[in-house]
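Just below is one structure, and these are the notes that go with it.
The complex appears here minus one protein chain, its other protein chains still in place.
Labels A and B are assigned to the chains in the order they are written; within every chain, residues are numbered from 1.
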Amino acid sequence: MSLERVHDMNAEPDPILIAQKLTKLYGDRIGCRDVSFSLWPGEVLGVVGESGSGKSTLLRCLAGIDRPTGGEVMFRHADKPISLFDIPEPTRRKLMRTEWGIVHQNPRDGLRMDVSAGGNVGERLMDRGDRHYGKIRAAAIDWLTRVEIGEDRIDDRPRQFSGGMQQRLQIARVLVPEPRLVFMDEPTGGLDVSVQARLLDLLRVLVRDLGIAAVIVTHDLAVARLLTDRLMVMKDGAVVEEGLTDQVLDDPQHAYTQLLTSAVLAA
Amino acid sequence: MTMMLKAEGLTKQFVLHNQGSVTLPVFAEVSFTVERGEAVILHGQSGVGKSTLLRILYGNYRPTLGHVHVRHGGDFVDIVTATPRRVLEARRKTLGFVSQFLRVIPRVKTIDIVKDPMLARGVTDDEASRRAGDMLARLNLPERLWSLAPTTFSGGEQQRVNIARSFVDPSPVLLLDEPTASLDATNRDVVVELIDEARKAGSAIVGIFHDEAVRDRVATRRLDLTAYRAAA
Partner (left out) sequence: MNTPHHDPDYNFGYLDEQTKRMVRRALLKAIAIPGYQVPFGSREMPLARGWGTGGIQITAALIGPADTLKVIDQGADDTTNAVSIRRFFERVSGVATTELTEDATIIQTRHRIPEKPLEAGQILVYQVPQPEPLRKLEPSEAETRKMHAWAEYGGMYVRLYEDIARYGHVATTYSYPVLVNGRYVMSPTPIPKFDNPKMDDMPALQLFGAGREKRIYAIPPYTSVKSLDFEDHPFTVQSWTEPCALCAANDSYLDEVITDDRGGRMFVCSDSSYCEDRRAKGHVGKELATAEALAYVGHVEGGSDVA
């Protein structure tokens, strides 16, 4: 192995996202509490826990949708860390449309249902200023193909699609501006098992090929095992255990994680 | 001699919090080193913790105490304390784990599964294709299967795909968990040859084999875990 490669391996790149003591309170009720972690480019972090554990609250704070009560979210932009809730709202909105994306559990929350598939994918390009119809359409076709939606469906509206197709369309819409960070909230929830498998495989390949960092919130440990590199287990708003995904699932240390992993047949 | 792996004071006990916090001690204070070109075979009766130890070396289980230093590039990574991304990087480039089971990735072609680790290490696509083909042929997997996803293959065929993937470009540190189990004699011999070639090419190997004949052919050294058995 050459010296250069050795050097490369040891050089620590900067994290793309840092959460520091992130806390969200709803009055007296705790949404999430003191959550800290760093996420590096190309890394996929899973957040698991039962409903009400605070994982969705955490995701909304990380993605800039909800303002946390305490703590900070730092996002690396133009080689500098910026504090997500200290920057002006228009800058944050622009980042949300260009540098990161959100895949919602329900495709209806992430799609324009009365706009064609091509328009849904193309909107993100028009958002960033693309004004050439032919190029926008070509990019839309490319992305529809990548998520295995036939080119002949480009002018159909999402309501004419099955649930799995709608979810794939949403993923294409999120990934077309080539974001560096993607948040996914139960991306396979509400889909049939066979449809889920196809979607998971697609997500795995896309995340790997594009080298994007991702935070995936799920209650499904099988999804977490297939898609994530490491895992945070949440309970009552706090992280009770974190580590390599296979280690957390195969040798859980915390009582709650042991309960969670034993509650399923084979994750 | 180049030390590739150093296990230091490994102790493991499982604590089952939801069963009255019962503690199951497995072994204590296991320390050993493995050099380049060595094959250390773990020994001891069932329940002595061979599989548990192998999984700790890979970072899949967390030891209660102790460290696992693996030579990764220019220096050593402690698999126990390193960040998850360092462990994943070490697994991608240095630390391989081979069991008899292929973790099936749906819809990916057999040939691509075998090429994948080489591509991740920077081998060109052409060379990776050539070497993957040679390896699958050597393991007697018919060429008509190469372009199919192994989801529908028999257990034995899947096992050979997994072996091909693991040995086509063997990791500097190889952890083997019964890779020959349930293979027929012909293919078992091929696997033994592959292990031997990997070792002679410089891989440091730690393995578990139930088949005494295979064990004898592969081992350069044995490590009996019985001596480290923890007092229950």
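Note that a residue touches a chain if its C-beta (ideal position, glycine included) is under 8 Å from a C-beta of that chain, and two chains touch if they have at least 3 such contacts.
Values in this document were obtained by computation on a predicted structure and should not be read as measured data.
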{"item": "Among the chains presented, those that the missing one touches", "value": "A"}
{"item": "Full-complex contact with the absent chain, from A:Ile30, A:Val115, A:Ala238 or A:Ala255", "value": "A:Val115"}
{"item": "From A:Ile136, A:Leu199 or A:Leu221, residue that would touch the chain that is not displayed", "value": "A:Ile136"}
{"item": "Touching residues (missing chain, whole complex) on chain A", "value": "89-90, 93-94, 112, 115-116, 118-119, 122-124, 126-129, 131-134, 136-137, 154-155"}
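Note that only the chains that are shown with their structure count from here on.
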{"item": "Cα-centroid distance, chain A relative to chain B, in whole angstrom", "value": "31"}
{"item": "Touching residues (chain side chain B, partner chain A) in the complex", "value": "14-18, 55, 59-62, 72-75, 84-85, 87-89, 93, 105-108"}
{"item": "Contact footprint of chain B on chain A as seen in their complex", "value": "1, 5-6, 9-10, 40, 43, 197-198, 201, 204, 229-230, 243-244, 246-247, 250-251, 253-255, 258-259, 262"}
